[in-house]
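For this view, one protein chain was removed and the others were kept in their places.
Coming up: chain A.
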Amino acid sequence: MAFCMRISRNFIHTLKSKVGFFRRDLTPWLTSPCVQIFENPDPILQTNVTRFTSRRFESIKAEEQCSSADHAQVLDFPGGKVAFTPQMEFLSESPEVRSPCYRVLDEYGLSIEHSSFAEVSKEVAIKMYSDMVTLQTMDTIFYEAQRQGRMSFYVTTIGEEAINIASAAALSISDIVVPQYREPGVLLWRGFSLQEFANQCFGNKGDNGKGRQMPAHYGSNKHNYFTIASTIATQLPHAVGAAYSLKMDKKDACVATYFGDGGSSEGDFHAALNFAAVLEAPVIFICRNNGWAISTPLSDQFRSDGIVVRGKAYGVRSIRVDGNDALAMYSAVHAARKMAISESRPILIEALTYRVGHHTTSDDSTKYRSADEIECWRVKRDPVSRFRKWIESNGWWCDETEMELRSSVRKQLLHAIQVAEQAEKPPIRDLFTDVYDVPPANLCEQEKLLKETIKRYPQEYPAHVSV
């Protein structure tokens, strides 16, 4: 306090004018008794008493003034104005009440009273349901094909159909999708055919990925769906970069990127959310919190209240949604998209769900979780049947159409696998292309040599592969 004794009157006046922009006036503090002692008395204080008496006289008032002034005390730190508090209080590591989960349909598929959700037309609802059924059936059949040894590997999305399809339905085709690897439903919604899915999984010459990647690593520029990479969470900063570019181009579109609860532990998650907020990028971060990262349960993954609370830490608006409620997912993504584009900001959606299937076909999840738990979620909490009940309650669906759809889809899928399995593999030249924009000299040379060798010794090379 010593140095403020020297504050001149002029300075106080300057400060008074400057503190005008503070909501509370700091003047009481600046003209406290201590200052008065060495300066000319403030005209308001007309007493000319001794130090002690003036203090005593002031002290009652001052106490009130100080205590109200204390609450009003704010200081401009580099990060902005922050109020002080004399009470030492640590922010709790866990909230008293966890963030609530937005849900619109109850477990019987009936819409909850007083719920707010976006309108879904009959057409859209039926397409949503059909695609959910198709996704579910594709997963079942492709998984079986892998188990039979016809496919080397597969990743199912069982239990997460609502997240996939409903979020896709709420986006527009001009929105860029940057997936992790458990979102084939988004591509399905956008028009990727069952044959195309099968072709990629079998890595045949019909694969638009030219047989370069493991099964289930789809990608399609035509459908605005970035090619899947196996790396975890690397797609999050990519999404931010793409969203920033969309903003620079002033497009009426956003980016939607997906990741799991495990992916949120990666450094890229931190950088992406932080950056998206700083750059004000129009990106929707959709977290599929399905409870498991291979065998790692949530309690070993993080100790926060899920992923939704992290949004606040980065300055990102966020919401927690029942991922198995297609209508809630649709509504949340629909709203998020509007905010992301019109306000040019990132949005974080944590969709709670359960990974019913194994991590991939290389995993046997019964080794680390109970079969009962899996069965419960698979049957009792199936997002597909839950949505079915809703569309049936609207009179848009019935048992007949159900049977027709399921048998038709099943037939198409079995046919697609058959065709894909028997199709030729990609030509040998696809080994050498796309490393660079223009094939480099060494690869051209090697391709030429290989062609000559194959020509000279055709019996050493598989017959059904063209050059």
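Methods note: a contact is a pair of C-beta atoms (placed from the backbone, for glycine too) under 8 Å apart; a residue touches a chain by one contact, two chains touch by 3 or more; residues count from 1.
Operating definition for what follows: contacts and distances are computed from a predicted model.
One subunit of the complex is not drawn; among "Protein YIPF", "Pyruvate dehydrogenase E1 component subunit beta", "Queuine tRNA-ribosyltransferase accessory subunit 2" or "Exoribonuclease phosphorolytic domain-containing protein", its UniProt record names it "Pyruvate dehydrogenase E1 component subunit beta". Only one of A:S115, A:S344 or A:T433 touches the absent chain when the whole complex is considered: A:T433. From the options A:G109, A:P184 or A:G209, the residue with contact to the chain not on display is A:G209.
Listed residues A:G109, A:P179, A:G219 or A:G263: the one in touch with the omitted chain is A:G219. Checked against the full complex, the candidates A:P237, A:G311 or A:P383 give a single residue touching the omitted chain, namely A:P237.
Where chain A meets the omitted chain, the residues involved are 176, 178, 207-210, 212-213, 217, 219-221, 226-227, 229, 231, 234, 236-246, 248, 267-268, 270-272, 274-275, 278, 430, 433-437, 440-442.
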